[in-house]
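One protein chain is absent from this view; the other protein chains keep their places.
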Amino acid sequence: MTRDTAGGVRAYLVVFGALLALTVATVGAASLHMASARAVTVGLAIACVKASLVALYFMHLRHERALVPAMLALTGVIFAGLIALTLASEAGHMPGTRFAPAFDVTEEAR
Amino acid sequence: MILRALVSVVRVATSTDHKVIGLLYGFTSLTFLLIGFLLVLLIRWQHAFAGQPLPLVGGLLGENAPGGIMLPEFYNQLGAMHGTIMVFLGVVPLAVGAFGNYVLPLQVGAPDMAFPRLNLLSYWLYLAGGLVMLVSFFMPGGAASSGWTSYAPLAVIAQDGQTYWLAGMLLVILSSLLGAMNFITTTVQLRAPGLTWLRLPFFVWAQLITAFLLLLAFPALQAAAILQGMDRLVETSFFMPSGLVVGGQIVERAGGGSALLWQHLFWFLAHPEVYVLVLPALGIIAEIIANNTRKPLWGYRLMVYSLFVLGFLSFIVWAHHMFLTGMGTTISAFFQATTMIISIPSVVILSALILSLHGGSIRFNTPMLFALAFLPMFGIGGLTGLPLGLATTDIPLHDTNYVIAHFHYLVAPGTIFALFAGIYYWYPKITGRLMHEGLGLVHFFGSLVCMNLIFMPMFAQGLAGVNRRLWDAGAIYTHAQETLYLNVPMAWAAIALAVFQIPFIVNLFASLRLGRPAGDNPWEATTLEWATPTPPLAHGNFARPPRAYRPPYEYSVPGAPADYTPQGEEGA
Partner (left out) sequence: MEIPYTAEIRPDTGLTNPKLGIWLFLASEVMLFGSLFASYVLLRIGAPSWPVQSAVLSVPLATLNTVILIASSATMVLALAALRRRSLPGYRLYMGLTILGGLLFLVVKAVEYGDKVSAGLLPSTSNFLGMYFTLTGLHALHVVAGLVVNLFLWLPGAAMWRTEPARFAGRVEVAGIYWHFVDLVWIFLFPVLYLL
């Protein structure tokens, strides 16, 4: 309860500054028109750093004991399973069984 | 007089006491179970005597059944709403909302749930969702009719009932999420002193894992319902493929959506939901078996660890419902493998329960009979699921009555028997009186025989290839002819099953007044809920703050003064 001393407030302001800087960075990176795979990587990486800063400092996650981080990690793993397995199922469709013609178009283009 | 009745209704309906809320959940969900069961009676009649007027109720159905003969459109509504009501408004709210609410805080020695007002809100959201679903029957176009799975694009272009279904579902989901938060927080934070993790009754563990499944799986359906709502209301195309032709007309939409996306999101919830149906039942059965064999559960720790494995794996098996969508062989192999693996912890738990019987001096009371019947019924349901988990055998069996038989063995003589067992077992704690054993026996044996007469023939029909959703039960198909006659005994068995519920309903109400007084601990049980006064105190449950001194099932401890040593009794 005594964590929020003047030093704590200074840390919040530093984090706030970092978040603003990263916002500028992500807009700047987008204006470079990188190849889409690289742009996605950079954009999501910056977003992950920003999100971690918010979670660790503003939401005080770094002060939490194991229970909450473990639960969030479990949530992360399950979310990763959802997106990875859904995409893998859809990407692996046997020819002729796709509902959206869009899939066939990209397949043939490759 | 009326005013006083009104005041007491309002007092009950706004009470934040977990026991009152649990009972509200109990009565509401039992009512929904009855409604869902009545819907399926109509289906069974239709299957047995397709095209013949419905007796007694035919006239009440109005334009849904001109001349008492059910229209195919109405049949579709019955099928969709039977599944929805049974799963989302009947079994889960009874297993989690009612038993979880009433028993879990008592078993962990808590004065109430961690968030009592949120608990009340959960109940009201659930009731609102249920009423929205019921009201849709009386709207133009009737209730949802695209199956309980609401597959797109069929559901997107369906009548208005589907919108009610989505709205009701969003309310029920919100209710479940808030409830899950509450159960987990209560278990983690409000455990009595001395009640360490491995001293928790198995029922609490089952509820805890169930709550995590609800918490992390339900949001996927929440998202899917929002997307389908957008598709229906503002004509987006999330689930609408390009060039979709309906009734000879190309649907005027932007297109480009994925019908399979719905299936992924739906089954990402609905497979864990299967374990939400099953785990609380296993928890109840474990309590009753330990109590009535008068010995500790065999392999308690193994059972708890199996729950963890089961809970986690249930998130990565969902696409075994989708083998027919033409997914690639690699990913199909992955889902087949996880599906086979998840049967291991299920079998471990079931085997542990069976081994728990060994060497016990078993008391054959009504709750124990239901628990004993649960074991083989659940086993049949589980083992018949294996062919559905392998793509090769799933392809011919998919969407046949075999599937219906498989999961009904798990849920009807499985979970619902466990819920009956739980009602008979905890009734004396709630009311102070025991339910009548004779009526209980009639209810038990009648239900057991009828359930098997209804569901066993479905395996035969399914193996013959009869599709599960047919208005005429398959009369127009050659391959269905040989098993068609089975529908008649199934219909009579279903009606008999309804009749055998009457002793239960009578028992439930009559025992309030006429039941044998039970005292505080009629079953001589060990867990903390039996350390409360009967009924537990309105404020705080326990007369003095409870404390746990030992594991949950200390029955027949050598050298102990009695054959049971309560968890809360002082001593080494």
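Which chain is which? They are A and B, in the order written, and residues in each are numbered from 1.
Quick note on the criterion: contacts are C-beta pairs under 8 Å (C-beta built on N, C-alpha and C of every residue); 3 or more make two chains touch, one makes a residue touch a chain.
For clarity, every value in this text was computed on a predicted model and none was experimentally measured.
Across B:G22, B:G257, B:G311 or B:G414, the residue that sits in touch with the chain not pictured is B:G257. Contact with the chain that does not appear here is found for just one residue of B:G97, B:G168, B:P201 or B:P219, B:P219.
In the full complex, subunit A makes contact with the omitted chain through residues 1-4, 8-9, 12-13, 15-16, 19-20, 23, 26-27, 29-30, 36, 39-40, 43-44, 46-47, 50-51, 54-55, 57-60, 64-65, 67-68, 71-72, 74-76, 78-79, 82-83, 86-87, 90-91, 100-103, 105-106. Where subunit B meets the missing chain, the touching residues are 110-112, 114-116, 118, 177-178, 180-182, 184-185, 188-190, 215-220, 222-224, 226-227, 230, 234-238, 253-254, 256-258, 261, 264-265, 268, 539-540.
Here, only the chains that are shown with their structure count from here on.
Interface residues of subunit B, counted against subunit A in their complex, comprise 188, 212, 216, 220, 241-243, 255-261, 264, 268, 315-316, 318-319, 322, 325-331, 334-335.
Interface of subunit A with subunit B (complex): residues 67, 74-75, 78, 81-82, 85-86, 88-94, 96-102.
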